[in-house]
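A quick write-up on the structure given underneath.
For this depiction, one protein chain was excluded, whereas all remaining protein chains were kept in their positions.
Residue numbering begins at 1 within each chain, and the chains themselves are lettered A, B and C in the order written.
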Amino acid sequence: MRITGLMDNSVSFLIGGEAGQGITRSGSLLGKALMRGGFHVFGANDYPSVIRGSHNFYVLRVSDEEIWSQGDSVDLLLALNKETILLHEDELTQGGGIVYDEQVELGEEELERDDIVLFPFPLTAAVEEMGGIAIMRNTVALGAALGLVGYDKEIMKGVIADTFAGRDRIIEMNRQAIYKGHAHAREPYDESYPCRLEPSDENPGRILPTGNDAVALGAISAGCKLYAAYPMTPASPVLHYLAAKDEEAGMAVVQTESEISAVNMVVGASYAGIRAMTATSGGGFCLMTEALGLAGMTETPLVLMVVQRPGPSTGLATYTSQGDLLFAIHASQGEFPRVIVAPGDVEECFYLTMEAFNLAERFQVQSLILTDKYLIESHKSTEPFDSERVAIDRGDLRIMEKWREEEEYRRYKFSGSGVSPRILPGTRGATVLANSNEHTDYGYTTSESEKTVAMVDKRFRKQEALREEVEGMDPVKTYGDADAQVTLVGWGSTKGPALEALKMLGREGVKARFVQVVYLEPFPSRAVGEALEGVGRRILVEANRTAQLGKLIKLHNGLAFEHVFLKYDGRPFNPGEIYAKAREALG
Amino acid sequence: MRITGLMDNSVSFLIGGEAGQGITRSGSLLGKALMRGGFHVFGANDYPSVIRGSHNFYVLRVSDEEIWSQGDSVDLLLALNKETILLHEDELTQGGGIVYDEQVELGEEELERDDIVLFPFPLTAAVEEMGGIAIMRNTVALGAALGLVGYDKEIMKGVIADTFAGRDRIIEMNRQAIYKGHAHAREPYDESYPCRLEPSDENPGRILPTGNDAVALGAISAGCKLYAAYPMTPASPVLHYLAAKDEEAGMAVVQTESEISAVNMVVGASYAGIRAMTATSGGGFCLMTEALGLAGMTETPLVLMVVQRPGPSTGLATYTSQGDLLFAIHASQGEFPRVIVAPGDVEECFYLTMEAFNLAERFQVQSLILTDKYLIESHKSTEPFDSERVAIDRGDLRIMEKWREEEEYRRYKFSGSGVSPRILPGTRGATVLANSNEHTDYGYTTSESEKTVAMVDKRFRKQEALREEVEGMDPVKTYGDADAQVTLVGWGSTKGPALEALKMLGREGVKARFVQVVYLEPFPSRAVGEALEGVGRRILVEANRTAQLGKLIKLHNGLAFEHVFLKYDGRPFNPGEIYAKAREALG
Amino acid sequence: MTTMQDLATPVVNTWCPGCGNFGLLMAVKRAIIQLGLNREEVVAVAGIGCHGKVIDYIKTNGLHVIHGRVLPAATAVKIANPELTVLGFAGDGDAYNIGIGHLPHAARRNIDLTYIVHDNLVYGLTTGQTSPTSKRGYRSKTTPRGSFEFGVNPLTQALSADASFVARGYAGDMHHLTEIFKQAIAHEGFALVDVLQPCVAWNRVNTYDFYKERVYKLEEEGHDPSDLDEAYRRAGEWGDRIPIGVLYMAEREEYTNSFPTLAEGPLVKQSIEGIDISKLLREFH
Partner (left out) sequence: MTTMQDLATPVVNTWCPGCGNFGLLMAVKRAIIQLGLNREEVVAVAGIGCHGKVIDYIKTNGLHVIHGRVLPAATAVKIANPELTVLGFAGDGDAYNIGIGHLPHAARRNIDLTYIVHDNLVYGLTTGQTSPTSKRGYRSKTTPRGSFEFGVNPLTQALSADASFVARGYAGDMHHLTEIFKQAIAHEGFALVDVLQPCVAWNRVNTYDFYKERVYKLEEEGHDPSDLDEAYRRAGEWGDRIPIGVLYMAEREEYTNSFPTLAEGPLVKQSIEGIDISKLLREFH
């Protein structure tokens, strides 16, 4: 594959229009078409909490190398309405183009830029010609975009055929729409847009999931058998996906009456012996905190994804944030070990979800997967997920017909690691008692002093074992130059923009590094300490107001940051702004 | 008043028996009788989560100087059943006595100690003689105790008359019971117990509230008009007290259907313009976290007491803990300013509750009062509360008939301090819009980037103002020697045992200090820093497993503790064990 | 006299064109105007969902709470100041899933407020999931094979919880709905008005056409709202015929009347300066 005609090796498309016009869908179709031609793509959407009408957009960035983020500017704007033009004009690169419906009346005086190219297309006319519905204007625009960059329309046709498999009329209509857009781009505008995207001969076989898709697939691969959740933006897509695939996934999927119900279902299911999971955001997580503690006390494995969005309270329901880290670490009364893992891209969403299930069962603790709207709703092209890379490890779960040990079964039997054998309720010759009260090794309620201390210490032995485990499993990843002049430090979805910023710095000969803290609890202070030793200027990059990872590093490693870049408007970081901060820090 | 005949100037009584025998009530009656004679008293109870039958006890300690804690040993054991003798025998001081029912068969071989005095009393017989009910054996035992220490029985008679005012028969029966016990103690045992408690001529007029009483009275004094709560040990007594006094208190008191309902009622009431409060513990607080954020986002003042008990989950429902500090600081999604204040004794419970209301209204934030079972259920004699010491300050709340300003009312009007004027809904010429979504200054929903940042920053300006305010209001208290060899550091109810430990160290000529962090959020790092400068060996004392205050001090002041004394069996600290740790630290 | 203009806000409405919420909101505004209420004395408490946006579109006092918690918040507004007219706005998910635990309690307290449920039989704002009032078989993203749970019947739930006013309205009949709202607001006690509100974006079953063919007015069939048994019977109807109007109405002691403290006037008007606790302290001496 090859990109030519532009300043760098990436092209950004922005598709914008009204809510309800299928903007994200269109963007991902375009992404797939380009991915199949060998390109790497990344797509992020932006929409307010509105069903129809308001402005939505999707940015698709394409490159010949792995790509991790939307860019800082737009090369080609596909404007499904006039508002999109006016709102995004200033993001266009010099020489950038705007594809829009020729029916839109756009006086020259309405535009501020004169260094861009306008491509009025007969979007509506084309759809009317075909007898199609209004939303198909998107597809015409996609065709047009492909035409302008000289891309093979047949690949897009293939994507459409696969996406709508079985619905022949829809396929045919969309094909026509693509062709029309494409033809029109070749015809009047041939070569008038300088950029060219040439596909490879062979499709390298990548996939284009969102973080939500990856988490859902990770849960399936991990053998999750019950998924219970209450609708909550931006976590709902996992529920939708799994509800649609329950048979293939071998999962029972329940839309519950509330988050309280969802998490208590997970506890019940896990107690009964199956892997189970829930996901939510913000207020929903608040409602789950009580049962999180129930799981902690009963040592019931639990996997819970918290998708962060800007709070407090309802906040900005459809935007992104990293504001819940410390809440997640401390949620629920009392003290008990837990895992907090924060994937930074779709691949990590998949593999770390599998690991989260393993850790939860091995240590009989609660794994919280901390993501955010940006990570979880963005598409990224990636190698197909390989479930075999993470072996299922259920820890000391003894699935047996009959309890054959000499001594009576004790759910909380003391052990060196603090972990006790689990069996399935229903095992003959034994009964399983899990208790939210402080309890004896049999699970019976106690409030005696010594027994309490013994059981608290047992739980904390698990934490120590877990800490060692986590330190040993790559809890901190580093990217870039070992002898860096500047080091970016972050977690979760900042990974993408930070890696892109590294590229930008690298292009200018600046030695730069990115340190990604993947496991945040138990906090891997050893690994963090090593990663942050002698690394030049350190810049903390977080999408919150109070530098929460910074506090953890201060607390556990005694390290403070002179340079801190915090963003809390709900928008993801752009690579360029991180780059600029790094430049600034270097002085 | 005068104490004679013992090694030190304090006497400890332990009253023990079965749940349902009114142990705590008896203990506090005894406490009152001694308090009225000029003594200082402190009483703490210990009971499992059981209504009838299991072992309960109450320790009452008496001294001629201010006293802050139960002691390390028991001087006189009032055993209402045999179990009490066997369970507490080893806590008796040398020469200590056991008062018990002569009907209890107690073989000498059953006792391990031979350095104690037995006082079998005809408890049951006395009650039967009077035709009283079994529970009155307690009162006979109280009379006996007073008799043994030569205390004036008329004072106890007065306490009983006041306590049961209007119920003449009960008063008379109890009087008889006291007299009988007292007489029997004088008769066969005259002088056989060495200790004497002589009352002053004049009652110095102290009161004997629990922490719960003090918080409830603080809320009344602060003008709290709605108290909404769901039953939750150990917070329920506030609800009971206020439900009984609603008319006098001028308060609407609502037992809600859940903690979720309670906290949302507080938000509604506070929005409407009255001071409102709720209280809970553990799991109940979990359920309140979502609405805590609602209050944060809508800038609605709220006062919420969290009474800590050992978790996780149901844990030890009737015991004590300091395990929820970090949870309280970080509870609810997103980031917003809040107040966390932790009183250390009944006086502080009263005055800091009043302050909590003021801060909540002045900064339009949420004040969490963090207490624990030990603090909140223990009695301590103290000077009568003086509501005038804390002036009501409602901040910028404009109670007016009609909005007369030129510009339209804006609930979230921007200001230097971040605080916007509040008015009552119902004010003519204006409407008040509070919104859990991110919002404009008018309160209308927004998700625009700049508007979001402006509103987040507004809320954080309040935090800065609040931080300054808190630093200026004695957020850290110090006790003992300025040039200490050893300094104890703690918060909340550790204050009592720590101050007692200081006394013990002082008696041995050790210069010691106690640093009490009263406000924990915004964290008063300036004041903490000053208090911890050059203070000898520092020992952190906390009733939890993970040293939560220690983490805050590490984070905010960069100070670590070499000596850490953590207790997490649900029992309060004894002065002696803190003393021993201090000794150990000194080497 | 309050006018439509008085009740308008500058906020751009983002409900889908054709959404039943437009008719519902208009009926609310008309009821306020026709009852002669000032916008300052009305408090609208709203949950989270498309319905919750009312708060941005009506110029009364407003409290936009969290999902499912309209009732406790609204109850306390009324306790704090019974002089205010309190309207609660909730969605079917909001009111009958996550928030259903508050319904029987508000009903048995008989707190004087009007609880308006925008019942579109679907989750609107979160993009069309099955709701508790969705009928068995309803297909959505969360129940692609069709829901296999029976729908909650809000009317029988409210009746069995002793609600003193239970009605159903239809957003497609604004005039009729206005009359129901007026009665509900005038009713002294807890009033549930479940409003059939077509969601044009997601619910392809319960459309305007669907309702047009089915709804009938209770008062036109001589329904006696004091007859509880009959109310139950009508509440159970959902098929060819769907009743709208006031199902049930009874007089019962209103909640705020029972608080002794409220006898002295609204709590918001009671002074909190110089409170004397010396009498209360006596028992601690």
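One rule holds in what follows: contacts are C-beta pairs under 8 Å (C-beta built on N, C-alpha and C of every residue); 3 or more make two chains touch, one makes a residue touch a chain.
Please read these numbers as outputs of a predicted model, since none were measured by experiment.
Remark: the absent chain touches shown chains A, B, C in the intact complex. Among A:D46, A:D72, A:E290 or A:E542, only A:E290 touches the chain that is left out of the view. Remark: the omitted chain is touched by one listed residue; of B:Y179, B:Y230, B:Y271 or B:W403 this is B:Y230. Only one of the listed residues, B:S10, B:T314 or B:S420, touches the absent chain: B:T314. Between the chain not shown and the residues A:V50, A:I67, A:A177 or A:A228, the one that touches is A:A228.
Where subunit A meets the chain that is not shown, the touching residues are 32, 36, 162-163, 203, 205-209, 213, 217, 220-223, 225-226, 228, 245-252, 254, 256-258, 260-262, 264-269, 271-276, 290-291, 293-294, 298, 384-385, 387-388, 392, 424-437, 443-445. Touching the omitted chain from subunit C are residues 96-102, 104-105, 108-110, 132, 145, 148-153, 156-157, 159-162, 229, 232, 253, 255, 258, 260. In the full complex, subunit B touches the hidden chain at residues 20, 48-54, 230-233, 236, 239-240, 243-244, 253, 255, 257-259, 283, 313-314.
FYI, only the chains that are shown with their structure count from here on.
One simple way to say how far apart two chains are is to compare their mean CA positions; for subunit A and subunit C this gives 37 Å. Between subunit B and subunit C the centroid-to-centroid distance comes to 41 Å (mean Cα coordinates, whole Å).
Contact of a single residue of subunit C with at least two other chains is seen at positions 48, 64, 66. Looking at subunit B, residues 290, 293-294, 298, 436-437 sit in touch with two or more other chains.
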